[in-house]
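Shown below is the structure under consideration.
One protein chain omitted, others in place.
Entry: subunit A
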Amino acid sequence: MRGYLLRRAWQSLLTLVLATVVVFLGVRALPGDPALALAGEDRTPEALAAIRREYGLDQSLPVQFWRFLTNALQGDLGTSIRTGQPVSSMLRTALPVTLELSLLAIAIAVVLGVGAGVVAAVRRGRPAEWVANALALLGLSVPHFWLGLVAILYLSVATGLFPASGFVPVSESVAQNLHHLVLPAVILGTGLSAVIMRQTRSSMLDALSTDFVRTAEAKGLRPRAVIGRHALRNSLIVVVTIVGLQLGGLISGAVVTEQIFGLPGFGKLTIDAVFQRDYPVIQAVVLVTASSYIVINFAVDLLYSIIDPRVRVTGDAS
């Protein structure tokens, strides 16, 4: 297990460095010059040169990259070209919003998706399955920006049940915080829950027809134990994989959802930064996103070994 962990850590580090290079070059391949954006009205060559010098944009790309990397390793992600604030402090305010939104969305998606998937599999061929399937189809095919707009229109503007936009940090009021986040989290979670539901349903159907489920029934276990302890636990291996893969989509989905609900999270930070050619911010955002992907993948792998003891053995052997 230790060898496996070390190898995974090394792979993760390599991925991270590669992601950084790609982002660094990608940002600079964008059309547009940050110096021009910053200079505003004063577009004299002298002013532009001063700006470029100030932000190190006059250096060669390898030098710029090296400075970015060494500073990043020391926790210094640079200064925003747009706001003049340290990027790290901008991340510190934006990250918790997105993190909370994503976690809530995942929680909602897993509860709804696994629940509906199990019901659809167990009640196969009965009305409950049709309802679950129909909802899943809706969840998959309705784009969530549209769903978000509809929700704002009917649940916020028309009835005032939920705030239409804005954010209150947990530190100020937990109730207010949740009140602001529930709607966007549900909207963000629906698409994912539909995917999870489809996956849970099909792997549950497989699991329910296995020999060991028949054994569990032959033991006289209650349906709840047969379904939960025996069938579902085996199905979760597939479900965890899907959730892990879908989390990437969730992060990009969060960008759109945050924009619609006016949440000051990562998505908003990213979009603003891209429009302003705010190199340090874009780089930092992608760095954090890439790191979170890597962390998520790592977590998924660890989850496997918790759910499926057979994975533990393979991990030891190789």
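Heads up, the rule we're going with is that a contact is a pair of C-beta atoms (placed from the backbone, for glycine too) under 8 Å apart; a residue touches a chain by one contact, two chains touch by 3 or more; residues count from 1.
The definition used in the following text is that contacts and distances are computed from a predicted model.
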Report summary line: Omitted chain per UniProt, picking from "Peptide/nickel transport system ATP-binding protein", "Imidazole glycerol phosphate synthase subunit HisH", "ABC-2 type transporter transmembrane domain-containing protein" or "Cell elongation-specific peptidoglycan biosynthesis regulator RodA", is "Peptide/nickel transport system ATP-binding protein"
Query raised in the report: Of A:128, A:182 or A:307, which sits in contact with the chain we cannot see?
Result: A:307
Query - Contacts of subunit A with the absent chain, listed as residue ranges - result: 210-212, 214-222, 225, 229-230, 233-234, 307-310, 313
